[in-house]
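First the structure, in the form of structure tokens, and then the observations on it.
Just one protein chain is left out here, and the rest sit where they should.
As written, the chain order gives the labels A, B and C, with residue 1 at the start of each chain.
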Amino acid sequence: MTVAWKLPEMVTEEKLIELYHQMWVIRFFDEKVDEFFAKGMIHGTTHLCVGQEATAAGVGALLTKEDKITGTHRGHGQCIAKGAEASRMMAELFGRATGYCKGKGGSMHIADLETGNLGANGIVGGGIPIAVGAALTSKMKNLGYVTVSYFGDGASNEGSFHEAVNMASIWNLPVIFFCENNQYGMSGPVKEMVNIENIADRAVGYGIPGVVVDGNNIFDVMLATEEAVNRAKRGEGPTLIEAKTYRYKGHSKSDGKKYRTREEEMDWRKNRDCIQFLEKALIEKGLITVEKARELEADAKKVIEDAVEFALNSPHPSMDTLEEDVYA
Amino acid sequence: MTVAWKLPEMVTEEKLIELYHQMWVIRFFDEKVDEFFAKGMIHGTTHLCVGQEATAAGVGALLTKEDKITGTHRGHGQCIAKGAEASRMMAELFGRATGYCKGKGGSMHIADLETGNLGANGIVGGGIPIAVGAALTSKMKNLGYVTVSYFGDGASNEGSFHEAVNMASIWNLPVIFFCENNQYGMSGPVKEMVNIENIADRAVGYGIPGVVVDGNNIFDVMLATEEAVNRAKRGEGPTLIEAKTYRYKGHSKSDGKKYRTREEEMDWRKNRDCIQFLEKALIEKGLITVEKARELEADAKKVIEDAVEFALNSPHPSMDTLEEDVYA
Amino acid sequence: MREITYLEAVREAMSQEMRINEDVFIMGEDIGVYGGAFGVTRGMIEEFGPERVRITPISEAAIAGASVGAAMTGMRPIMELQFSDFITIAMDQLVNQAAKNRYMFGGKGKVPMVVRTPSGSGTGAAAQHTQSLEAWVAHVPGLKVVQPSTAYDAKGLLKAAMDDDNPVVFYEHKLLYKASGEVPEEQYSIPLGVADVKREGTDVTIVATAIMVHKALEAAAELEKEGISVEVIDPRTLVPLDTETIIKSVKKTGKCIVVHEAVKFGGFGGEIASIIAESEAFDYLDAPIRRLGALWIPMPYHPEMEKAAIPQVPDIIQAVKDTVAFR
Partner (left out) sequence: MREITYLEAVREAMSQEMRINEDVFIMGEDIGVYGGAFGVTRGMIEEFGPERVRITPISEAAIAGASVGAAMTGMRPIMELQFSDFITIAMDQLVNQAAKNRYMFGGKGKVPMVVRTPSGSGTGAAAQHTQSLEAWVAHVPGLKVVQPSTAYDAKGLLKAAMDDDNPVVFYEHKLLYKASGEVPEEQYSIPLGVADVKREGTDVTIVATAIMVHKALEAAAELEKEGISVEVIDPRTLVPLDTETIIKSVKKTGKCIVVHEAVKFGGFGGEIASIIAESEAFDYLDAPIRRLGALWIPMPYHPEMEKAAIPQVPDIIQAVKDTVAFR
């Protein structure tokens, strides 16, 4: 990993420090979820993005509130980076009335339309065509926003990916297809599930740019996203970005991780951690001190502790609301 | 169009003359269907491959009876080239008991398992994953056959195409994805429905060879198919072949063809006709005389007339069979 | 009043709405100069241009998904699904996304989209192009389901569907496209969830949908000659279902027959019959509720077989007679 130390226009050095903080928030959020899940305090299922924080944060840094995203099942980071509050997210995971979905959606369905988050998705590949529709609105109504569709390496094998990217391409829509390639789709190693080096190579089949970035290097992520956003806003159509990254945790609950080696995991954890990477860069550049880094880290932890407190102190939804919200 | 005058090993000069005859059979078959359809003697719907005869004939020439195909809605040529009898096909279109489907399937569902024809398909893209399954059988049982999946340019935008080709690629299956790019998917011009020059370029996204051929040049079609068949039989996996061709008739019944120009159509008809092309080549090479060509043409016409007679003299299915054949 | 066809009524409903509401647009395969597989959108691209009459690739999942995304962000898309059989490909977006979004998100957002799609047999198009699969979507909370049987209803119900803030699946019957009837020129709305008594009667209630409404009316006319008075109810929308009108009628007649073109087994007729039997009408029932629907077969190509596969007027007449004669 090398630091280009080039920042997108939109991203000031101050903002970069915020992003560093945000990455800690994301990590602590998911580690907390992991903990509560193990304790049986959160039920259902959940998919953690620990280790992948730079993709969400890096993309989010380039988006305004007007811009939209469609997320994935592994979407907590995506939500936070798009502006969701950890407290209301945590409340949702605890099934509380104050949660983003009033306790009806849970981890896989957090949506926050006000910040442009059109929803995480429990269906692999499900959000990709939806993003195309959101981009279509932007174009038809001349609203100027871009839409980012996050999806995984595994999702790139769903027909929905193919149909959606093709449609966006022929219509020149302002959408970015952002693939978080964390090497596995559940237990399926991307190396065995596709016969190509990069998911981004699929861009050729649609006549759009395909870019591979180091997903653990937030600078790379941001620069590629910036270019794609600009391209979209210029009316030149979609871009497919593939960010190579890794999830530290198992796919979801009760994953023995038999499909990968401990060494591989430790290599990513020790040598390629995206937070450490940014921290080192910030310190080397003199933007923060080691102490400041610890302070920011501690603050992020506090954010999550507060979120937990908020969640646990929130009321459960009234059972009277059970049959509400089906129709508008 | 140039004649390479190189023949696949499997194809003797004699066979080539048969293929010339077969192309006439296909053409007359579909022209007859057109006629009967216009007269209201055939009902339902039908999709004619007039103008595209070289793709089916060229592919079929490389296949043995053990090899399999999955066809499309525009499948009469594909069936004939795989060994189906025009008479039983015609009988099917007339809904007779002697038809390939005993009158239950009609034009879009002609199947002839005995000759390896796993069925035409009314669902665009529907046959592609099925071909992958047939290829899987070949591999798992070590049967050595190849499967060809025909599909159109339009079908290449279905998710089923994407999922199937990827699966075949990672499993190295003996299957050939053969795209008959006749420039339109119903009324949708391929130029507007994809943002790439060639459908074959999509092969990049799956890590398999993608080959473009002149679909009206049967030599090109055969050579590309030969290579793909050999590759498949060597266990090296699938190939995507795109044959550029053109359908002379409308998409199906009652098509005003407003989406294309008369000039374009006439250009293909006059200057790029696949039967004329082969005829010229055969004559130039001295394999047949003009008289022999007319004789073969006349014979093909006779084949179809006999087929019609067979069909019209065939009994309708007994209504007692209505509820049969649902389950094996 | 002027008469137009069912097909024209559908087109007019769309066109009138598109003239006054910029957010409404239509997308689908071949809906441009081709006019759609059945000609419903003919002339619309000329009036509204290719941005608002948007020809798509053959990608049903993406068409549906893009409709969901557009609807969530402020547009009001109408998607034309070329044949209702292809809903098999769009199912995930309709069922797992469009229908559930709002609820999953805790009541946030809305998905105002209409899926217009032709269904039914009678065209010789065989098993993959003739299905009546409305029972699937009528089983999915979050969707609404419409099945107009007349030109008048088609126009008014489509207006209501376009005005609705929820995903609506709007089934058009292919054989009804050419059926004409009196249709007002101006826009009007027929509320979703209100059945129509297509014919009043006292001896038997027939609940029929789509093309079966017409067959039921024909049967009723025949039966009248024999002194049997048949009431024909067209629910018009399966979701929401106007159970009140149906139950009221059955309480009056004491006898009921449910007819749809869809395969009888597992069809929506079971829901209608069960609702009646569960209701206070139970006490009034003098005979079992009979259901008529298609045989347990894929639709055959052969024209005689195709006809024999689904209920025809004589079948309805027979069912009414059997019911009237019960006990």
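Just so we're on the same page, a contact is a pair of C-beta atoms (placed from the backbone, for glycine too) under 8 Å apart; a residue touches a chain by one contact, two chains touch by 3 or more.
The structure presented is a predicted model; accordingly, all values stated were derived computationally and were not measured.
Touch partners of the unshown chain, restricted to the chains that are shown, please.
A, B, C
Among the options C:I4, C:A37, C:I55 or C:M104, which residue touches the chain absent from this view?
The single option touching the absent chain is C:M104.
For the chain not shown, which residue from B:V33, B:L93 or B:A164 touches it across the whole complex?
Within the whole complex, the residue contacting the unshown chain is B:A164.
Which of these touches the unseen chain: B:L16, B:V59 or B:A134?
B:A134
Which candidate, C:A210, C:V263 or C:V320, sits in contact with the chain we can't see?
Looking across C:A210, C:V263 or C:V320, the contact with the absent chain belongs to C:V263.
Just the residue numbers, please: which parts of chain A touch the chain that's not shown?
Output for chain A: 43-45, 92, 95, 101, 103-106, 108-109, 121-126, 154-155, 157-160, 185-188, 192-194, 255-256, 258-259, 316-317, 319, 322-323, 326.
If the missing chain were put back, which residues of chain B would it touch?
Interface with the chain not displayed, on the chain B side: 68, 70, 99-105, 109, 111-113, 118-119, 121-123, 126, 128-138, 140-141, 147, 159-160, 163-164, 166-167, 170-171, 324-328.
Extract the touching residues of chain C with respect to the undisplayed chain.
Chain C touches the missing chain through residues 61, 85-86, 88-89, 91-92, 95-96, 99-100, 103-104, 126-128, 133, 135-136, 138-142, 238-239, 241, 262-263, 265-271, 273-274, 277-279, 282, 287-291, 295-298, 300.
By our rule, only the chains that are shown with their structure count from here on.
Which two chains have the most contacts between them?
After counting contacts between each pair of chains, the winner is A-C.
Which chain's mean C-alpha position is the greatest distance from chain C's?
Most remote chain from chain C, centroid-wise, comes out as A.
Which integer distance in Å separates the CA centroid of chain A from that of chain C?
So the centroids are 41 Å from each other.
Return the residues of chain A touching two or more other chains; collapse runs of consecutive numbers into ranges.
Touching at least two other chains: 159-160, 163, 166, 170.
Spell out, as numbers or ranges, the residues of chain C touching 2 or more other chains.
56-57, 59-62
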